[in-house]
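Following: one structure in structure tokens, then a few remarks.
All protein chains of the complex are present and in place, except for one that has been dropped.
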Amino acid sequence: MASVKLTDVKKIYDNKVTAVHDFNLEIADKEFVVFVGPSGCGKSTTLRMIAGLEDISDGTLEIDGEVVNDLQPKDRDIAMVFQNYALYPHMTVYDNIAFSLRLKKVPEDEIYERVTNAAQILGITEYLTRKPRALSGGQRQRVAIGRAMVRNAKVFLMDEPLSNLDAKLRNQMRAEIILLRQKLDTTFIYVTHDQTEAMTLGDRIVIMKDGFIEQVGTPQEVFDTPVNLFVAGFIGSPQMNFLKANLVMGANGYEVEILGVNIPLNESQNEVLTRKEVQSQEVILGVRPEHTTVLFDNAEGAIECTIDVNEMMGSELHLHLSSKNNDKIIVRLPTVDLTQEQRDSLSYGNKLFITFPAKVMHLFDPATEKSLIDA
Amino acid sequence: MKAYSDLEFLRLNKWQKMLYKLGRFFSSIPKGVAQLFIKLWGLIKNVFLAIGREAKDIVSTFIHGDWKTKVSYLVMGFGCLARGQILRGLLFLLFEIVFIGYMILAGAYWLSMMPSLGKVGPSEVYDEIFDTYVTTYNDNSFKILLYSVLTIFFIIAFIYTWRINIRQNKIAEKILASGKKLKSAKDDLRSVVDDQFHKTLLALPLTGIIVFTVLPIFFMVLVAFTNYDGAHDGYASNLFTWVGLDNFNTMLSWSSAGGTQSYAATFGEILAWTLIWAFFATFTNYFLGMFVAMAINKKGINLKKLWRTILVMTIAIPQFISLLYVSKMFAKDGIVNGFLMGMGWIDKALPFWEDATWARITVIVVNIWIGIPYLMLIATGILMNIPADLYESARIDGANPWQQYTKITLPYMLFITGPYLLTSFTGNMNNFNVIYLLTGGAPTNPAASSASGSVGYTDLLITWLFKITTGAESKYYLASVVGILVFIVVALISLIVYNVLPSIKNEEDFQ
Partner (left out) sequence: MSETSMKRHMGLRASRAISNTLIYVLLIAISIIWLIPFFCIVLQSFRVESTWQVGYVIPKQWGFDNYVNLFSTDFPRWYVNTFITAVCTALLQTVIVLCMSYTLSRFRFKMRKPLMRFMLILGMFPGMLTMIILYRVLKDLGLTQANATPGLILVYVASSGMGYYVSKGFFDTIPKSLDEAARVDGATRFQVLKKIILPLSKPIVIYTVLTAFMGPWGDFVFARYISFGASAGMNVAVGLYNWLTPDQINKNYTMFCSGGVLVAVPVTLLFLFLQKYYVEGVTGGAVKG
């Protein structure tokens, strides 16, 4: 139960490779923060610096207001769950969970109390006398969480805890972590490369790339207003579509011109662009697959596309399309309202038309890759 | 040499590919050597740069430091004591006192004697009471050399500690300036089992290595530049002294004295045999061991454990027993000759140890007998790790067992055991036990014998070295020269192989 504050934290390895650049973040007490990004983005390194497993090259790290840069992991009062669980193979589940308490010389009665309590919450009571080797992946995961739980530590760190589980277990454990979080009521820092985990778990998401923070915000914020191309592409599945377009000045303000179609922007977008004094220029237009409307017949303001691939997902179709100048576009199309005739027409090479309203559009400067309207 | 692109290379036939690769290898050697020198130069430069940096830091610490720091330049640990780090300060101070005490009482004397290695040798003095000449012993060259080397090590350690003492002051000032507290003695003691635990763990092993390996090697390298031998033992007979490069000249000169072979010729002969021996000893064992392992592991062979245990058992029996016994089995009147004659296959005993060529082949064959069980174990472990699906896919692709061996098993084995082959090769070059216990170097090489000790046709450099030190003359200086040359040969081979081997490049690859 503590706040964590990172100020200009840097990690530079001996061979002069900078893994984390000036990391600044304040994590409030009892907040659940998720670091997310592709592999090698520095998210795990940052977490390990917080844990004390990596030296901090520069900057300060405060836990609960105290600078802990030079403290050993054991003196930082943190608990951590590792990607490969890191259960001690020679100890039973009970001893694994009790290990940290024994080091702290907690009386055995209390250890018993706390371990069995944690085991009950996690549903592993019947495995307490087994060795880790006799457990399944999901059970091991629970033991690892249990080991961190009994500590009542100030901060709870999790390093890709679900990535070694299969898809079904992963969903289940994700839900359990949300439950756990409500029970423990402490500060969580969670590292993952999976944007779905990040979106579902985090109060706030820290999106990282190449050692830099790209954006920090609530799941809704980073989804609705991505500040740059990378964030826009990283959050959301399937990925956001990026199309080459032009920003032009129309009769009633800014318009986006794409493949001969002009789409006027709405009031708030106009306001931002005007404030920033943006000139007519080439832009990258971003539209999420779920925000497009598919038309079977041409209409005013619709863009003509050809179908490349048709993926049946059950409740919806994922259509991979090509525009006239060969931009690749993915759209989602709910199946429930489609007639049989329409379904049959959705095959390779056939034509299709898409539209989208101004409010779902994201515009990015091709040079800086920054968002023109979302910041 | 013309470089082909990948696609061009693929068009070549097998022989062209091989030739091309060989050509590339040889044409890359000059570049490799050049790079080596560049690397060495870079290393030397870095050392000097580092020293320069240190010196600069020492000066700047003095200029910017407070008075406590400045006093610490003379009185080690003063800064620590003044800032309340009593334990550290006392340790520094104690070290300085011990060092100064040692230098005054002994170190200075040893160092002053080092250039001459002793001035007064043992002398005969007339003793009036007993009416006889009594030998008095004076300077001891051996001790002078040994203790001056020790003193030099001690001085280096002192300079290093002095440097740490200064850095401590700088760090302490910085910490205090930022408003934090210094580590207490309790923190220091705790760090011995925690963040500084590696130093605690290494203290004992490294002390052992420095005292019992580094120091002796340093000493023996110095001996190569003296005339230390049985007749100049530095104390009881005569003092020994520096002779510069004379011993290297003796060893490497081709001029022969007194009608016998020169040292260089003898050295060359022994080196050639050492390399031949190491090559055969390594590779016969390697391939035959692999073969036996594959035979035992073949599907459908029963009693795998029994076969393995029989072979492994022979590893356990101390080598001196098996080697000495086998050496007697092959003797003129030994069991082997007795058996062969008893069967009527030969009339006359075979000269297993008496003829140079016979002896050389016999030691290699006996070494196979010694080495196969060991190699069989290693090969078994690795063979089991080769993924079975490689073989399955090869079989579906139509490979016969021989092709499976040459295309899958062998490349895999060679890749994994590359480093092992290297250590095994250099180990065999220095395989004292097998040669000494089997033949003792015999049969004697009459041409080379008078060079030093009695050199035989199966002598390796290492057994020769041993003989030189134990012979009547005990030419330690010559042994030392041989030792240095052995080092150079081993280092060269290792360096070349290390740069060729793919599996050595990254230690962490296996983690």
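When the chains are written out, they are named A and B in that same order, and each has its own residue count from 1.
Criterion: a residue touches a chain if its C-beta (ideal position, glycine included) is under 8 Å from a C-beta of that chain, and two chains touch if they have at least 3 such contacts.
Note that the coordinates shown come from a computational prediction; the quantities given were computed from them, not determined experimentally.
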Answer key for B:Leu7, B:Ala177, B:Ala316 or B:Ala388 versus the chain not shown reads B:Ala316
For the chain left out of this view, which of B:Asp195, B:Glu354, B:Glu392 or B:Glu473 touches it? B:Asp195
The listed residue (B:Ser28, B:Thr241 or B:Asn430) that touches the chain absent from the view is B:Asn430
When the complex is taken as a whole, what residues of subunit A touch the one chain not shown? 51-53, 72-74, 78-80, 82-84, 86-90, 99-100, 103-104, 147, 151, 157
May I ask you to list the residues on subunit B that touch the chain which is not drawn? 142, 146, 190, 193-195, 197-198, 201-202, 204-206, 208-209, 211-214, 216-217, 219-220, 223, 292, 295-296, 298, 300-301, 307, 309-322, 324-326, 328-329, 331, 333-335, 337-339, 341-342, 369, 373-374, 377-378, 380-382, 385, 416-420, 422-423, 426, 430, 432-433, 436-437, 461-462, 465-466, 469, 476, 479-480, 483, 486-487, 490-491, 494, 503-504, 510-511
